[in-house]
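Here's a structure for you.
Omission of a single protein chain aside, the complex is shown with its protein chains in their original locations.
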């Protein structure tokens, strides 16, 4: 049994990770921490866990002390010291935040306004969307777990960019995220009467996930590319739908494109390519680790339209972190992740 | 492995039962049927099941043929012939509908307008909320699986009525149910723009679950009683909250009442009695088989207020059916039912 | 034109009052104040008002200075000094908060933990649900505008209590309120992911509106009575539905009861008694000043069931305040209040 600990266990990604881990057959939850609720039982903060998990929230050092694998779900800028301690103790460190996602310090500097104080940690770290970077995990000591938007976008565009189907400079991404994406912290925007029966874009062409998206897509395309990325706040709890537009390089048949996608993801347990004529719906992936992708052509304008859906809290955060752990620890990749999305 | 079949698999309770059964370690899904979608794969009707369950929808006889246990989720009035066939083949029959819930044919006649054509079947059948009637399952061949409202109400009132804490003639029940309770069929009432940002009572003091509620409560109280029962349609997908009012027979301390409830349900894995000062919230039981109950006193009027919450599709239908099957088949009662309610 | 001012204009009741007042043919909005946003334009805080109202938020004294009628929508305990200033200047003061609702200081003391520092002000003040206390407004200088729950409950029970139809000691009230009832302030309970797909009672038998409800009902019944009152948080923006249970004193025919209610409210423009067999729905009163009431009998238990619906922000707050102002100022009572509830 792998002993895991969660730093930041009372955040949304943290508590979702706990929920998955508690039913993971190869995992034992060893310790949890929370700055805000230290000393309280997690089930006092989250009454859904009553009689299921009575773990008392400890401090970060206790978590690192007791665990083989430490997950951290914290605001950016806080994870270098934790990663360093874990590395020193040979504890696998998986950061659900942004501190180990960007290869170029310049990007981190530009979009997050901070520097890499410990470059050696970043060299020892790996960014990993498993379907695209699985190999890198074999020797990983520090894993930068991908952001929710970049996961939904990277998976949707990977075959098209790898196979050179679309013009890399034509990519426009219109994403819609459920409100849990904004986290547990209280804001006017996520106050129920402000958020319900509302819909709005935010951080238009300025969201911090942009460089992470471009990093993955550029790597796939084999050339530096830039995207237009506009996220919107969707009045649902969970899920991200990304509608992606790109110009086809040449003639293309939809049947062939779908077949190419199905071949690309043939052995992937968590990616489902929809049949021709079907469109992705957020509801079909909720509460699961699936990424659904549908392909559509606009022959009148020569554009490919890709639509992907994930649960932002599972495939977009906690589920993918578990998937990365499974691979890194030699467990079956789907272990603990066989949740079936409910029909409603 | 118990081979199970589901008749009416494309209804909401049917497909939720399938979802649970597919992850039940002691169960194999042998066959599914649907009158509306016969010949189609269930995943065509419910795309959330894509790549998870490719089972093609068959007819009822095929289901009975292939199964050790048959679940039926159908409109009332259709289950006697199915139960008869199952009984003849020694197949356990679990009816999620109303045909085997009422002991008195007169009640069935009054509230459903139909008769019991095969009285012998009803004698061979058992109605079972497991926490209250578990023993009866040992010899059951036909199980009447309880309705959603009666489950939420029976569990909430059982200790108070058994211990004679409240006046049996004073019970008023104000229930609120998510829209899945109205089923998959299209109605104006459940059309999104009619239902969203709306709230309304329905079948006021006239809901068909009333005799089932009174049957359970009368049995607990040891005397025939009548209740006022008013359900409301709640703009959420899942869940029932029942707020129950009853006059205390004498003096009572809240601490003692809570302790009595905790003792009553001490060994029950699916009933959680909240601590003093906490109130039940539907969100803490969603997607799980839990029933949460909180107790409150109104000392100014001498009333006990009980609030219970269940997921109408799980503890109120499919989950409880699996729980009943587990007991009847000698499997661990919690098998396949250890879902943790998500925090959001 | 009556010049009105709003103190606390950026709270939910305040801004809704502003919205109504801006289209009131007999009113001119003279000044607005807000402690949190003083110096900002109201349309910066509420962008729905862009190009409609550019009024800059001032301080309280400016509002009192410029207005013939001052509305205050503030937390309790802050209105005595404002009322005093208004009284001194012969400005009509309408308090949407709780400071002038309770006739008995003891009630205010018990439920709000504060005293009446200026008893003379309270003697000069009038509590007014217009349909029940219209006469009192003729000489009013300070009006205590009713709470949302007490309005929905007082109107529903008035004919039954006045006519002695029900036992005054049997009243149980199960209310459900939209989230705007909790105000604009941020709380975990009203954070979208906590509130959406959730449902819960709160302040069970302990809500501060209880003494106000009992004050109105006792007056109607002609005897001191106590009620059990349990409010619930409903995941919609607006509206209150109150389901009310009371034991009939004798035999009663539903037709006659409905006729009695229709007679009682015959001349009231804002109360609609539904026809036999129809039940109230929150959606039919949203965005309007209507109170819909439906009556139902439970002959099996001898109880009357009343259901009422209002928009908590209109008839439950701002609309009723305007209605009170109209009467007190000699304007047509429906002036500015002829909003038709939208069908969706």
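Things to note:
We just call them A, B and C in the order they show up, numbering each chain from 1.
Note that in this section contacts are C-beta pairs under 8 Å (C-beta built on N, C-alpha and C of every residue); 3 or more make two chains touch, one makes a residue touch a chain.
In this text, all values refer to a predicted model and were calculated from it rather than measured experimentally.
Among A:227, A:271 or A:293, only A:227 touches the chain that is left out of the view.
Although one chain is not drawn, the whole complex shows that of C:238, C:296 or C:315 it is C:238 that touches it.
Remark: the omitted chain is touched by one listed residue; of A:66, A:122, A:184 or A:283 this is A:283. Of the options A:3, A:134, A:249 or A:303, the residue whose C-beta touches the omitted chain is A:303.
Contact between subunit A and the unshown chain involves residues 169, 172, 174, 176, 193-194, 196-202, 204-205, 226-228, 230, 232, 234-239, 241, 243, 245, 279-283, 286, 296-298, 300-301, 303, 305, 307, 309, 344.
The missing chain lies against subunit B, touching residues 12, 178-180, 184, 186-188, 190-193, 195-197, 235-237. In the full complex, subunit C touches the omitted chain through residues 12, 15-16, 19, 22-23, 46-52, 180, 197, 237-238, 272, 274, 278, 281, 283-285, 287, 292, 313, 338, 340-344.
We adopt the following convention: only the chains that are shown with their structure count from here on.
Chain centres here are Cα averages; for subunit B and subunit C they lie 39 Å apart.
Centroids of subunit A and subunit B (each the mean of its C-alpha atoms) stand 36 Å apart. One simple way to say how far apart two chains are is to compare their mean CA positions; for subunit A and subunit C this gives 46 Å. Along subunit B, residues 197, 237-238, 281, 283, 344 each make contact with two or more other chains.
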